[in-house]
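Only one protein chain is missing from this complex, and each of the others stays in its spot.
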Amino acid sequence: MAATPESTEFQTGPETEPGTERQNNNELRSSYQRVRKASELICEPLMIEDYGVQTMADVSPPKWHLAHVSWFFETFLLKPYLDDYREFHPDYARLFNSYYEQVGTYHPRPQRGLLSRPSVEEVYTYRAHIDEAMLRLIESPRMSDAQIQERLVTGLHHEQQHQELLLTDIKHILGMNPLRPAYREIETPAGSEQPLEFVRFTGGLKKLGADEEGFAFDNERPQHDIWQPPFRIASRPITNAEYMAFIEDGGYLRPELWLSDGWAAIKQGKFHAPLYWENRDGQWWHYTLGGMQPVDPHAPVAHVNYFEAEAYASWAGKRLPTEAEWETAAENLPVKGNLRSRGYLQPVAGEGDQQGVTKLYGDVWEWTQSAYAPYPKYKSPDGALGEYNGKFMCGQYVLRGGSCVTPADHIRRTYRNFLYPGDQWQFSGIRLAEDI
Amino acid sequence: MAATPESTEFQTGPETEPGTERQNNNELRSSYQRVRKASELICEPLMIEDYGVQTMADVSPPKWHLAHVSWFFETFLLKPYLDDYREFHPDYARLFNSYYEQVGTYHPRPQRGLLSRPSVEEVYTYRAHIDEAMLRLIESPRMSDAQIQERLVTGLHHEQQHQELLLTDIKHILGMNPLRPAYREIETPAGSEQPLEFVRFTGGLKKLGADEEGFAFDNERPQHDIWQPPFRIASRPITNAEYMAFIEDGGYLRPELWLSDGWAAIKQGKFHAPLYWENRDGQWWHYTLGGMQPVDPHAPVAHVNYFEAEAYASWAGKRLPTEAEWETAAENLPVKGNLRSRGYLQPVAGEGDQQGVTKLYGDVWEWTQSAYAPYPKYKSPDGALGEYNGKFMCGQYVLRGGSCVTPADHIRRTYRNFLYPGDQWQFSGIRLAEDI
Amino acid sequence: MAATPESTEFQTGPETEPGTERQNNNELRSSYQRVRKASELICEPLMIEDYGVQTMADVSPPKWHLAHVSWFFETFLLKPYLDDYREFHPDYARLFNSYYEQVGTYHPRPQRGLLSRPSVEEVYTYRAHIDEAMLRLIESPRMSDAQIQERLVTGLHHEQQHQELLLTDIKHILGMNPLRPAYREIETPAGSEQPLEFVRFTGGLKKLGADEEGFAFDNERPQHDIWQPPFRIASRPITNAEYMAFIEDGGYLRPELWLSDGWAAIKQGKFHAPLYWENRDGQWWHYTLGGMQPVDPHAPVAHVNYFEAEAYASWAGKRLPTEAEWETAAENLPVKGNLRSRGYLQPVAGEGDQQGVTKLYGDVWEWTQSAYAPYPKYKSPDGALGEYNGKFMCGQYVLRGGSCVTPADHIRRTYRNFLYPGDQWQFSGIRLAEDI
Partner (left out) sequence: MAATPESTEFQTGPETEPGTERQNNNELRSSYQRVRKASELICEPLMIEDYGVQTMADVSPPKWHLAHVSWFFETFLLKPYLDDYREFHPDYARLFNSYYEQVGTYHPRPQRGLLSRPSVEEVYTYRAHIDEAMLRLIESPRMSDAQIQERLVTGLHHEQQHQELLLTDIKHILGMNPLRPAYREIETPAGSEQPLEFVRFTGGLKKLGADEEGFAFDNERPQHDIWQPPFRIASRPITNAEYMAFIEDGGYLRPELWLSDGWAAIKQGKFHAPLYWENRDGQWWHYTLGGMQPVDPHAPVAHVNYFEAEAYASWAGKRLPTEAEWETAAENLPVKGNLRSRGYLQPVAGEGDQQGVTKLYGDVWEWTQSAYAPYPKYKSPDGALGEYNGKFMCGQYVLRGGSCVTPADHIRRTYRNFLYPGDQWQFSGIRLAEDI
């Protein structure tokens, strides 16, 4: 199987950073249309039945994602800024609010899968209604207002986050089904075994976080100084073959390797291998968006939670990097990798003879040992949009680098994803580090 | 609003008892086709999205019902008796087995709503596959075998039970949706207030249960003697107006009226009024298959559980009847009433000036005070079909008489429905009795 | 080990039925003192630490039992009828009310084990306070009032019920402790294997329940006619050896033997053998109030729940008796057996060469297939005492005959005990029956 060139899947035009700086209306319209279109392209392979299922509380039905991102534009842009805007449906404000307490009540998250109505068709009509209104707003003179522009760009990044969730959740919906149906046919490149090396970085006073240029989420700012000791970081993520060695060495049976909460979860049967892995007669298979496949030994392991990443590191005699180390390692590297635009929708083995730190972007989100916390002097925005990030800064860990389902123009060096330590359903993997 | 004549909804030909005795092939084919068709007619008003939702563990997605009843024919008739029968899909045996332990494992009941696949279309294809094979079996010489005929008739009654569940579950799926969409337009007759009288029956040695003539489920047999004291039974079910008086008198606030388990459930917030009731500015409305409507004061109250029925009876200074009393009262009455064929799909007020015991059939299943238990000398059938009824004889109560969603040719005087005391989602109501 | 003669354990004087008819003050005082003393004798072997533990919601701490039975006298006799009665402590009304909704709120049942205070000593002081006042009431002229006398007798039977619970709960408290400490030393008679025969009874119109003579609980009345078909009932309860054969034959692994709710409970790990049984290297041992012992093959099996009793009967090709059959079989038999007064505090093997139906009383409460329901024309008493029995008539099964921890003067032919089908912690066993 030859390495596939940049896929055209999900490509709806040039991917340029939406909103790095104040843009003219043409650019905004083009970004808006491109991003909105991509959400619908992602859903194209679905059957109507797939749009409504919620396999666990963390997963949302695809239909809900499509409506919620539209609700975001309606709530934060159309209602406040577009004159004569007519609300599409009085109940949608409640049905499609995710968690913004300050804009009213919301439908309970674990019950999103119980809503057969509105139908898929009605949701697409809702999207068209929003799009028509948004294009009017984009054409209007108010659009030159910097704050409104910023909200629009936030709305687009918000929709891109949900595009990633759409693919993650579609994988769960189809992958938990005993029939294990494929999302679509996918060919992946063969790749090859890559050596695991540890690359040295000198320490010192470093800057962490995004500066004031261009778009970044509030949680990436303000940029600030930290004191970084020297360290080494792995040249690539841990592969399936390496993770299988951990399992074969009794990794899941040895309490001394695990954090206390992780070991308790194992004893309760909450996890026992990466999500989607199945052992068939001694051979590991896993569900991918392309259907059931044998695990590729040289591809990065995915769908491991923090406990697994941390236990693997203990077993290997290493540790997870901090987010500052990750950001330091990424300092001069281009934002390139096996991101969504490649179309593989799963981590793939490295190719050729690469030097230095590789695969920082794409393939898998990389668990760091850094608890998700506000940066010094962080202030969450005023109003309901202040609930976007800040209120989740408790009990979660930061992951860096994006995955095989992250839009290429959505990820940044300073981007902070965050998950609870038991979460497996996102494309999360392991990169090791060590002290010097 | 004029009284509607017998509706043609769901009517697919003459409703004759399917299988009261050994039938010729033409009759069997005709019954088979009529019953199978009715399941699909029930689903006609649904959107594809409605077919897959499971709003609680007791509810099954319509798609699942449609497939499960087909699985029943496949498992108990086609596989054992039709030569060269080709199984439709190897995983369906597991997906659409409800609870028959002796024919293999089954998909967990609370997870039926997580299956977006097979699609609705595939399920209909499965039905067509089964129908084609069943018609071949019906034409075949083996069909003259009495045991095979009996299984076929059981399969048809089984499908009719699921037709009732289809309507009950569709009501729950649409009624729990905050949008409260109607299943279809429904016009109900106005009716009028009917006096509540208690009709006397003499006691003595009576026969309870079905004799050996015609079709009956195993749990209705064997017919046996019981000693019945004289009693009085109400001339009609309790109406919404009467039940509202109970609520207004603090019915849900007075522990002395309630069984201990019922009061505990109220304190845990499990119920606080009949299911589907909403108080809007002091006025009671309820969701019906025709959408939200004001509660009709003269129609029988529905969607009350055993605890509510029993507490109402305590409050009224009466009691619930036993199933023997109910069967005694029904002795010489025709099986007629507001059953599914009327097309109202909800209880309706009585009309005109009727005498004696009325509305025994249709409108609402009537809670009895009889625990669901085997009749003396009851033997469950051998093999997996023995799991049909017997293994549920614990912790449930018998209800009698069928409801507004019961097929007219499915109900009998000896028919025993059974529910757990906390169940509200079926069309269950209250008829009182008293000692003499 | 020789057969032990009537033990003097717990014996505090002649056991005469307390209150079969209107009694003079001397008899009442003597009954009162004897019953009250017995509760304290039962607790004599306890350490102070044992008094406060609650191992599951069904179990109450011994201290709580001792106080609750005193609260019963205080609430239903002293406060209404003894002039100038001074309440012992204002909080006890709430702490030691078990479930009487009509006399105020009560401490949540599952939290009874969290109360280190009042101390054991304070509880005994409370008892002394109640006793002093009760004796004053018994001496007073009001005691000639029939209703007050009846309440007193009810209070004594109530305390005797709690004496049985005390021993049952003490067994659970000590038996769940990994150290398995004995309650006291116990010697049991060797006994011998007794043949299992089925004794025939003719049917016909029979009377069920207690007549109006003497004391009986409300749930045993009114006596009423029933139609009883002829039947056969086993000559003795099922033994441990017989139950072990059921286990060895895969009894707990065969779903076709079990009620649906029972099989679900097994799959959830709720039970897998009689309570207190432990398999040590292929040998069954069990915890008894005398400590860990090998299971005696010829003694009646105890601590099985309804599901186990019913599954055993299915496996044996028999069924459980109805309560009417049990009462019929007991018709002319004396109330004698291995009751608490024997002092064995566990079921023991039969002895010698006995004929007919044996061991109806004592050893184990015998599960019947009769759901616990009101007898025809049953009326629960007015006021809070009406909550004594009636409100529990839902979801439970009747057991008959008393056990090895039942006071000999507390049991009657018409006595109805009742438990939920999953309950194992009482001394409950199996007697089979069959149709003719």
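Order of writing sets the labels: A, B and C. Residues in every chain begin at 1.
We take it that a contact is a pair of C-beta atoms (placed from the backbone, for glycine too) under 8 Å apart; a residue touches a chain by one contact, two chains touch by 3 or more.
If you're wondering where the values come from, they're calculated on a predicted model, not measured in any experiment.
S.K.: Just to confirm, in the complete assembly, which displayed chains does the hidden chain contact?
M.R.: A, C
S.K.: Of A:E40, A:D145 or A:D261, which residue touches the hidden chain?
M.R.: From the options A:E40, A:D145 or A:D261, the contact with the absent chain belongs to A:D261.
S.K.: Consider the whole complex, including the chain that is not shown, and state which of C:P181, C:P229, C:G290 or C:G422 touches that chain.
M.R.: C:P181
S.K.: Kindly state which of the options A:P80, A:P229 or A:G250 is in contact with the chain not pictured.
M.R.: A:P229
S.K.: One chain is left out of this view; which of A:D91, A:E197 or A:E387 touches it in the full complex?
M.R.: Only one of A:D91, A:E197 or A:E387 touches the chain omitted from view, namely A:E387.
S.K.: Which residue numbers on chain A touch the omitted chain?
M.R.: Looking at chain A, the ones touching the missing chain are residues 99, 101-102, 205, 224-227, 229, 255-256, 258-263, 306-307, 310, 369-371, 373-374, 376-377, 386-387, 391-395, 421, 435.
S.K.: Please give every residue of chain C in contact with the chain that is not shown.
M.R.: 47-55, 91, 94-95, 107, 113-120, 173-174, 176-179, 181
To be clear about the criterion, only the chains that are shown with their structure count from here on.
S.K.: Please report the minimal path length, in steps, between chain A and chain C on the chain touch graph.
M.R.: 2
S.K.: Using C-alpha centres only, name the chain that sits farthest from chain B.
M.R.: Comparing chain centres, A lies farthest from chain B.
S.K.: Would you mind pulling out the distance in Å between where the CA atoms of chain A average out and where those of chain B do?
M.R.: From the centre of chain A to the centre of chain B is 47 Å.
S.K.: Using mean CA coordinates as chain centres, what's the gap between chain B and chain C in Å?
M.R.: That gives a centre separation of 39 Å.
S.K.: For chain C, jot down the residues that touch at least 2 other chains.
M.R.: Chain C, residues with two or more chain partners: not present.
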